[in-house]
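The complex is shown incomplete by one protein chain, all other protein chains being positioned as in the whole.
Think of it as A and B in the order they're written, each chain with its own count starting at 1.
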Amino acid sequence: MRLVETQGLEAFYGDFQALFGVDITLDAGETIAIIGANGAGKTTLMRSISGVLRNRPESIRYKGEAIGALDAPDVMARGIAMVPEGRRLFPSLTVEENLLVGAHGRKVAGPWNLDAIYDLFPVLRERRKNPGTALSGGQQQMVAIGRALMSNPDVLLCDEISLGLAPVVVRDIYAAFPRIRESGAAIVIVEQDIAQALRVADRFYCMMEGRVTLSGRSAEVDRAAIHEAYFGAGRHELA
Amino acid sequence: MHQTALTSFRVETRTRASSVFAAVAVVVVLAAFTAPFFVSRSVIQDLFFILTMLVLAQCWNLLAGYAGLISVGQQLFVGCGGYAMFSLVSLAGFDPILAILAAGLFATLIAVPTAFFTFRLYGPYFAIGTWVIAEVGRLAFAQWKALGGGTGTSLPREAVRDMAGISLLRDVFGMRAAQAGDAATYWLALILVLVTIGFIYRLLRSKQGLGLAAVRDNEIAARAVGVDAARMKTLVYLATAFLTGCCGALIYVQKQRISPDAAFSVIDWTAYVIFIVVIGGLGTVEGPVVGVILFFLLQNLLADYGSWYLLLLGLIGIATMLFAPRGLWGLFSDRTGIQLFPVRRILKGGPFAQDKKGGPNG
Partner (left out) sequence: MNWLDTILQGVLLGGLYALFAAGLSLVFGIMRLVNLAHGDLIIFAAFLILFLVSALGLNPFLAAVIAAPLMFAAGWALQFLLLNRTLGRDILPPLLVTFGLSIVIQNGLLEGFTADSRRISAGTLETASVPLGPVNAGIMPILTFASAIIVIVALNQLIYRTAIGRAFRATSDDPVTAGLMGIRHDRIFALATGLAMVVVTIAALYLGTRANFDPSAGPARLIYAFEAVIIGGLGSLWGTLAGGIILGVAQTIGAAINPEWQILAGHIAFLLVLLFRPRGLFPRAVD
């Protein structure tokens, strides 16, 4: 089943255009990766889908419904959950309260609840009464992911979850992804680390300056093609 | 080639509208000086009211619109200025004109510990803090029995009669004592307005003024480029305290009667002033002028309606903040781009014939 589809998606910050007609799709059971350098528009794409940014209604469809103009609470109620860039835990809440608040706007039965999250990330169980931000970066990332899972979403958006974390920590976090896939959620990951992204995702889209420059299946990828689509090397002549 | 292009840029603030306005303003000011010889006493009194409210409004505008200091306690300086003048004239026999200046200095002195206390408070709490200190002033002066305590007192009649310049007006121009007193205070008000607007305009055009606008827009960024925000805010606070104190003293020379509740009234010296600035246009020099004229017209129209008048003022103020946050002058200026007191830095010259205006404050 097609879960998410964007068609000619444009996005603006005031007068500044950040997305120039982006087309991506996400089907049930898939994991896709959005890769690209800083400023390519990856986070803008996530914010558009999750409702933080408003767009034209038909430019984003979720299970066939035009959701482009809906706001974040409406979008998350329908089953799209976001792990925001920079984790953005609530400092006034404990770890457990951060998890609980993730289900505030959508209470549906499903595989994810507090116990299941603590099984997924056991280190959080000991720290559940700690303030959300009194944890290491990797543990905070786990809380952020768990918080999004608490709403039992059909689509999980992960925006730069490896940012600022040591490689070994990143591996631990991505090690949890197979279980998330098994639970039925389709996943979108935004990554700057190409290798990590391609290891986890079935398909990828590469973005540069607000446009999709390359897409394909991870297994069939050509490194040189990615290099050019990511950096645009060879596109500009030096004067 | 690139080098000559660079050196041919200049930064100017003068525009055609402002040059025309400057010429008109000179004529208006000269005419204003001659007014006491041509118009009736009640008109002079009305003009006095307009001029003094304009001084208070320009000061509050500088504080809130440029320095980001939203004070609900400027009545502290009006009251301190008034009482300082009264004590110097009534108890020490000073000439009122000298007492006005000394009162301004006293107000500035009071502003030092006030700034010390209130600058410790964040935004909205700064506002209430200034109000509390004004209340302390009111309660403290109400204890001063020599000046009438809670019920207040009047200026001795000889004080104004013997003011410098009054005898000249009476002998040479044949004015009666009361009329001469009104004329003298009117001229002082006019001078105070010119000094206030002149000071504010010069400040905004100076490097310090640019720093001030930067602090108002984003204090952290301003400090990052080397603007000493704390010093700027303190200087502005002290300067407006001086002008407000002089204004308060002048107002009570004219009224000749003072009481703590009147001199420290939050309605007369803060609520009305805020209304004037917000509706006229916060953050512009022209705004308070527009606001004070509108306020005067409204007051004359609705004077008989008591609390309905204040209620209406409150509603207009709320509506303006919601729908026209830059006030009436802001609406006009946004549409036409006209600035009569130009403080925007305009980049002129250079290889392209471009008047590149950089943002709302240069």
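Assume contacts are C-beta pairs under 8 Å (C-beta built on N, C-alpha and C of every residue); 3 or more make two chains touch, one makes a residue touch a chain.
Please read these numbers as outputs of a predicted model, since none were measured by experiment.
Visitor: Give me the visible chains that the unshown chain touches, in label order.
Guide: Spelled out, the missing chain touches these shown chains: A, B.
Visitor: Among the options B:Val278, B:Val292 or B:Leu328, which residue touches the chain absent from this view?
Guide: Residue touching the chain left out of view: B:Val278.
Visitor: From the listed residues A:Met76, A:Ile117, A:Ala197 or A:Val212, report the one that touches the chain absent from this view.
Guide: A:Met76
Visitor: Write down which of B:Asp46, B:Glu135, B:Asp228 or B:Asp268 is the residue touching the left-out chain.
Guide: Residue touching the chain left out of view: B:Glu135.
Visitor: Consider the whole complex, including the chain that is not shown, and state which of B:Ile191, B:Ala224 or B:Leu311 touches that chain.
Guide: Missing-chain contact among the listed residues: B:Leu311.
Visitor: Take the complete complex as the reference. Which residues in subunit A touch the chain that isn't displayed?
Guide: Counting over the whole complex, subunit A touches the hidden chain at residues 50-52, 71-73, 76-77, 81-82, 84, 88, 90-93, 97, 100-102, 104-106, 147, 151.
Visitor: Can you name the residues of subunit B that touch the chain not displayed here?
Guide: 64, 70, 72, 117, 120-125, 127-129, 131-133, 135-136, 139-140, 142-143, 266, 271, 274, 278, 282, 306-308, 310-311, 313-315, 317-318, 321-322, 325
Criterion: only the chains that are shown with their structure count from here on.
Visitor: With chain centres taken as the means of their Cα atoms, state the distance from subunit A to subunit B in Å.
Guide: 54
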